[in-house]
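Missing here is one protein chain; the remaining ones are kept as they sit in the complex.
Letters A, B, C and D mark the chains in the order given here, with residues in each chain numbered from 1 onward.
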Amino acid sequence: MKLVKIMGSVTSTIKDDTLKGFKLLMVQTVGTDLDHAGEYFIAADTIGLGEGELALIVTGSTAKHTETTRGKNIDAAIVAKVDKVNLEK
Amino acid sequence: MKLVKIMGSVTSTIKDDTLKGFKLLMVQTVGTDLDHAGEYFIAADTIGLGEGELALIVTGSTAKHTETTRGKNIDAAIVAKVDKVNLEK
Amino acid sequence: MKLVKIMGSVTSTIKDDTLKGFKLLMVQTVGTDLDHAGEYFIAADTIGLGEGELALIVTGSTAKHTETTRGKNIDAAIVAKVDKVNLEK
Amino acid sequence: MKLVKIMGSVTSTIKDDTLKGFKLLMVQTVGTDLDHAGEYFIAADTIGLGEGELALIVTGSTAKHTETTRGKNIDAAIVAKVDKVNLEK
Partner (left out) sequence: MKLVKIMGSVTSTIKDDTLKGFKLLMVQTVGTDLDHAGEYFIAADTIGLGEGELALIVTGSTAKHTETTRGKNIDAAIVAKVDKVNLEK
């Protein structure tokens, strides 16, 4: 899984039928300082998160196997809200 | 999914039989400013988009599961036209 | 597989049901000097490792096929504790 | 798919049985100028291409699904010869 911060969302009218009903969030990987900006993904929200929150995403074929994304044409899905990152000092 | 801008297309006469009939678009990932040029993909168009438009692509095995790409030898497919990107100020 | 060092862990209350019960470790790829910091992953621990230890992770669909992760929505899993890296001088 | 240029080939005597009979080409991703050198792959040729030609490759599990590569232990395969790249001025 990748640790990401929710940056925003995208709005789409014309899209694959299986994407309908999903909130599509723009997420960005973060480093150990939780601030460093890395790679972007557009991920299907399966939990109900807002901007600025930390989350875990799964990518690839795994993203099509959560309860709400099963069989959908999705390759990135949020699977957890992250409360705390515990790093050794 | 990745947020991309349509940059052009490729023309191919000799190709895998399952690719016939698809418009193959050259797409490039964009950053939060929607301008920064990132990684390139050649993606099968399943929607009918033109150059300069923003879209979402799926990559990997997911690209073989849309209604029009099922079972085709495709590893990148456009699945949505993006109307608007909403980023927190 | 990727050679990683355990850097810490993440705590999550709201998450996909299939992730419950797994310790989610923050791991970072290391170079030949075993110190150079590379890419981050959040990986499900299937062995019981602590911070600072070296491990191997599998990523992608393979991560859903270990005895404890079968069918879980996981795309990175620890599959071995590394005792020693043997590099030619 | 990725847009690549054929750079050469590799010769291998000892190899997985399912790789026998395939010409294994060294290909390199190109940028919009069709010259910029990017990432390398060794791809199974399914078309019959020569050095300097432009092609499309599929990577990952998709590469095991063309007519000639079905069930073979291949994760990169050439699926099209590219005649022309059409980029907006």
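Everything below uses one rule, namely that a contact is a pair of C-beta atoms (placed from the backbone, for glycine too) under 8 Å apart; a residue touches a chain by one contact, two chains touch by 3 or more.
Treat the numbers as computed from the prediction; the structure is a model and nothing was measured.
*Asks:* Touching the absent chain in the whole complex: find that residue among D:7, D:34 or D:87.
*Replies:* D:7
*Asks:* By the contact criterion defined above, which parts of chain C meet the unshown chain? Give residue numbers in ascending order.
*Replies:* Residues 1-3, 29, 31-32, 46-47, 56, 58-62, 65-67, 77, 79-88 of chain C touch the chain that is not shown.
*Asks:* Just the residue numbers, please: which parts of chain D touch the chain that's not shown?
*Replies:* Contact residues on chain D toward the absent chain are 7-19, 24, 26, 28, 40-43, 51-52, 60-61, 63-64, 71, 73-76.
The rule is short, and it goes like this: only the chains that are shown with their structure count from here on.
*Asks:* Looking at where chain A touches chain B, is over half of the residue numbers used by both copies, so same, or under half, so different?
*Replies:* Comparing the two copies, chain A and chain B contact each other through largely different residue numbers, since under half are shared.
*Asks:* Taking each chain's centre as its mean C-alpha position, how far apart are chain A and chain B in Å?
*Replies:* Spacing between the chain centres: roughly 19 Å.
*Asks:* Pull out every residue in chain A that's touching 2 or more other chains.
*Replies:* Expected reply: 60-61.
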